[in-house]
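For reference, the structure discussed in these notes is given below.
A protein chain is absent from this complex, but the other protein chains hold their places.
Here the chain labels run A, B and C in written order, and each chain numbers its own residues starting at 1.
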Amino acid sequence: MILELLHQPAILIAMLPVMPPLDPLGYPVPPWILQAISYLTLSLHLLAMNFTVGGIMLLLWTYFRKKPGHEGIAYFFGSSLPLGVSYIITLGIPPLLILQVLYGQMFYSSSVLMGSFWIQVIPLLIIAYSLLYYHKFSRAKRPGLQWAVVALALPIFFYIEFIFVNNLTLVMTPEHWLDIYAAHPGGGVLTHGEPTVHPRYLLFIGGAFAAAGLAVIWRGAFLIKWGFQTIGRKSQAFGFRVMLITPVLWIAAAIGLYFARPANIAEMLQARAVVVLLVIAIIGGIAAAVFAFLSIGKQKMIFPLLASLSLFAVVACMVIFRDLVRLHQLKPYFDMSAVPVQPQWGMFAIFMSALVTGVVLLVMLSIRVFPNLASQARERLAKMIPG
Amino acid sequence: MNYPFWDIPFLGNGLVVAIIAIIHILISHLAIGGGAFLFVTELWSDRQPMGQKIRDWLHRYATYFLVYTTVFGAMTGVGIWFAIQLANPEATSLLIHQFVFAWATEWVMFLGELTTLYLYFYGWQKNSRSLQVFLAGAYFVIAWFSLFIINGILSFMLTPGAWQLAQPNIFHGFFNPGFVPSLILRTFVMFLIGGLFGIIVATKIRNDDEFKAKIINFSAKWVIPAAIIVPVMMLWYWSTLPANTVALIKGGAVGVAGGKLEIITRYFWLAVVSGFLIVFGTLFISFRPQAASTAGAIALFLIAQLGVMGAEFFREMARKPYVIYNVLYSNSLWKYHTDDQNYMQTAFLDNARWDPRPEPLSPQHGEWIFRLQCASCHTRNGYRSIAERTKDWTAEFGYRWFLDMDKTGIMPPFQGTNEDRAALSAYLVSLHGDTTTAQQILDQVEQAPADSIANQAAANDMIGKVKP
Amino acid sequence: MKKNTRRSFLGLLSAAGVGWLAAGLYPVFRYLSPQQAPDPFGKDGLAAVEKITLADVAKPNMGKNGGYGGRGLIVFRNAQGELKAFDSKCTHAGCNVEFEATKIYCHCHGGTYNLDGKNIAGPPPRPLTELGVLEKDDALFVYRLGGARPAQA
Partner (left out) sequence: MTPDYEIPPEAETQLPPPNKLTGRLSRYLLNRYPVWPIIDHLSKKVVPRHRDTVWYNMGGIALFFLVVQIITGALLMVYYRPSQPWASVQRIVMEVPYGNLIRSIHNWSANLMILTLFLHMFSTFFMKAYRPPRELTWLSGAVLMAITLLFGFSGYLLPWDDLSFFATRVGMSEIERAPLIGHWIAGLARGGADVTVDTIGRFYLLHVMVMPIVVLTIVGIHLFFVQVQGVSEPDHFAALPPEKKRYHKFFTEFLFSEAPIWLFLSALLVALAAAWPRTLLPEADPFAAAPLGIKPEWYFLSQFQLLKMFPGKVEMVGLLLWSLIPLGILVVAFVDRSIPTDNRGRWTTRIGIVALAGLIVYTIWGWLP
């Protein structure tokens, strides 16, 4: 019976006593489609996350370094961070969904093994999210301890990121699972001695500065466009300086990764795909920096746009690289190509058409609304800064 | 069995899911009904002399609405998903693999909801009237479609209808017997909740009792459709329920704790009573709208929360003993496996994974069977406590009872060998100090073979004795 | 005009309210409504006779009031020596009738039946309900007539 066949643990090389069998339904479409969707959405998710976490850090910074331009930057982040969070969540859904389709049996297992931490993500995120909204709405009314509100949200986000990094490394190391579970059936394990965890974590945090800095550069470009030359320029310069923190952290992380698992990295570097990714990433990084620098003092939107695209490219490369690493490390236990496909083209078509229509509609609406938002912001600025 | 079990002492992981879900379902219904409320109120305000005044109030509604739904609604929604991954990976995996693109489509709706809502809210001062009305309308329609989708998946779990594991057809599963009634039911409940929220925000109007009364009467009208339609839909929904469930609700399983009052029945009545109280509460408030207090309005909203709690607990329990009706038991035992005798007879721990291969017939043996086969519903001594349910058991009784527990209609069949049954029974009675070992049970049964009619009869009329 | 819409709205809501009230109070209704009495005759169709022993009806023309499954009963041995049993509830006003050698008499309103339970004098409109009676391991049992006669022990 087909079900029985499917219920044999994935046509495995090394039979692992714990590795759950494939889901009886197999994949709904060829995996590469799912991978493509998840690469796209995950990259956007990471950018939103970087923007938010970086934004929180900069917001905090502006509370401590009171400088002329900072008040405006604080307002900018203060009002936009909650939106950042809501898009982190929304853009995070598809990758997580697809992760469960492609790597379900690994992902569920690892999640349960660290269940008591995994579930904490929810209450913590609710708290952090509410804090940011509280800050947004009550900042003007009662200043004072607002910095503390932000300061409280920051570690929460760091902690959540750490939980995610751990889960996704635990996914790749089935060999540890049995011992971990026997020791903690309540899912009370966070770190599990995976050497690459901390460098990976550093990679996450590192991106924050780039994204947040870029956002400030965008803001500057608009300011200049509306004729607020000086603060616009200041804002952009500030943004650029912030962006420069990222490469430092990323290089450190890369070195860390290498020394964590030199053998694996060396092995990975044999593959041409990996090398190509690395090259693109490096070029993209440099490009992002250059375009960001070029956009200083200009009201042209093209440079910030190019900078953003290059940054996106870098993040996308990292995402793909991560997936390749995962597949590589799971090779002994799991082979994607061996998973049967029971196609659901009909439903897939519905999804795609919904996606296209939705995106088109949203873009059109945004085009209608953004001028209004812009003029609103502009009037507010005009009140704040005469001239 | 295939997956590790997330063993939370006392609470039990099922309750974690329930708690998150109950909060989420009320808010998510508000997120849609409130959208309709925004849209209709926008239109209404255009036809009122005091239109601007109404819109200023509506902005307040929108503010509360935005924060409440995007923070708590969205997060608890993701929360349910996180929790079910942990509580029942096997079922989650099946649902995800069957409905991945349904969910993906629902995600498109989320994206749409959020974006339109933000454009609507942040463009409040500048957007043209027509644009605002359009945005509100778009928000509601998109949000409602997200309900349309999730409703298909939820109702699938209770009434899979023509869907089969062997040749799964997503549309059979999606448009299942329970789909339409529960969709209509939820839609009208949404309007009701949107209205109740309106009443709360209206009570915040100070120093203008006339305007307050006007808004409250407007909001109160949103309760009527539900008050009339819901009972009808309930009957329809009822007609789609599996026979076993209906039997359980009327009278409950024979002689279980609470006599004729199975817990599922109690929650069913909680839902009904809440409905009746909401109708009357609305009546009282709209008799003297100018005096309505925020406390009172919130009280009304909380009744809805309790009603949702009753209804959802009812829906969850109606599936007993399955998590996906007739497909997968709550303890991740597959229905098609239970039809296969030699699967059912193989040693449990050979089928299961994740156990550290305990010594046969040792206490650990029993504990691991409990953890991987029972604990998905029963905690040791907390929620649905097994210690409490087996307190008047003898070890030998347990050993026999496992053979017939599925006859109660609320327990899955037992998977495992005689040794497994002995080990489990020994472990359970050990929870309240009985020191009989698995080996002793087996020896006792040697003298009186389990299949002898007398013992069978004994076990049978003991079935009532357990508290499911 | 405005007033009317408000009136009708309240009316509509009240109407719905009444319906819901019925639903909400159903549990109380069920709680108070009587549970149907259990069938006095067991699985084997027999009901044990209470308060009447074989000795009470050892000889002809002996009879006694007793009960079965919570209901009144008279058992007597007629002149021919055959055992007879009737539900003792008088068909007139529900008093318990009594066996009096030649007839069955009801003290409340002087209803009289012959020994076959036929109403012969007084107000009773119908004959008494007769029951089958049998001796089983030194005790009396009654069973519903018209059905298959339960097997003797």
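Just so we're on the same page, a residue touches a chain if its C-beta (ideal position, glycine included) is under 8 Å from a C-beta of that chain, and two chains touch if they have at least 3 such contacts.
Being a predicted model, the structure only gives us computed values, none of them experimental.
Looking at the complex as a whole, the chain kept out of the display touches B, C.
Of the candidate positions B:Leu43, B:Ala162 or B:Ala291, contact with the hidden chain is made by B:Ala291. Considering the full assembly, B:Tyr267 is the residue among B:Trp81, B:Tyr267, B:Trp368 or B:Phe414 that touches the omitted chain. Residue-wise, the contact with the chain that is not shown comes from B:Leu277, picked out of B:Ala91, B:Leu248, B:Leu277 or B:Leu424.
Hidden from this view is one chain, which touches chain C at 27-28, 30-33, 35.
Contact between chain B and the unshown chain involves residues 255, 257-261, 263, 266-267, 269-270, 273-274, 277-278, 280-281, 284-285, 287-288, 290-293, 295-297, 299-300, 302-303, 306-307, 309-310.
By definition in this document, only the chains that are shown with their structure count from here on.
In this assembly, the chain whose C-alpha centre lies farthest from chain B is C. Rounded to whole angstrom units, the spacing between the C-alpha centres of chain A and chain B is 31.
Rounded to whole angstrom, the centroid-to-centroid distance between chain B and chain C, based on C-alpha atoms, equals 48 Å. Centre-to-centre, using mean CA coordinates, chain A is 79 Å away from chain C.
Across the assembly, chain A contributes no residue that touches 2 or more other chains. By the touch criterion given at the top, residues 2-9, 13, 16, 20, 63, 67, 70-72, 74-76, 78-79, 81-83, 85-86, 89, 92-94, 96-98, 100-105, 107-112, 114-116, 118-119, 122-123, 125-127, 131, 135, 138, 142, 165-166, 168, 170-171, 336, 353-354, 356, 371 of chain B touch chain A in their complex. In the complex of the two chains, the chain B residues touching chain C come out as 217, 220-221, 223-224, 227-228, 231, 269, 272-273, 275-277, 279-280, 282-283, 286-287. Of all residues in chain A, only 1-3, 17-21, 23-28, 37, 82-83, 86-87, 89-90, 93-94, 96-98, 100-101, 104-105, 107-109, 111-113, 115-116, 118-119, 121-122, 125-126, 129-130, 133, 137, 177-178, 181-182, 185-187, 342, 344, 346-348, 350-351, 354-355, 358, 361-362, 365-366, 368-369, 372-373, 375-376 touch chain B in the complex they form.
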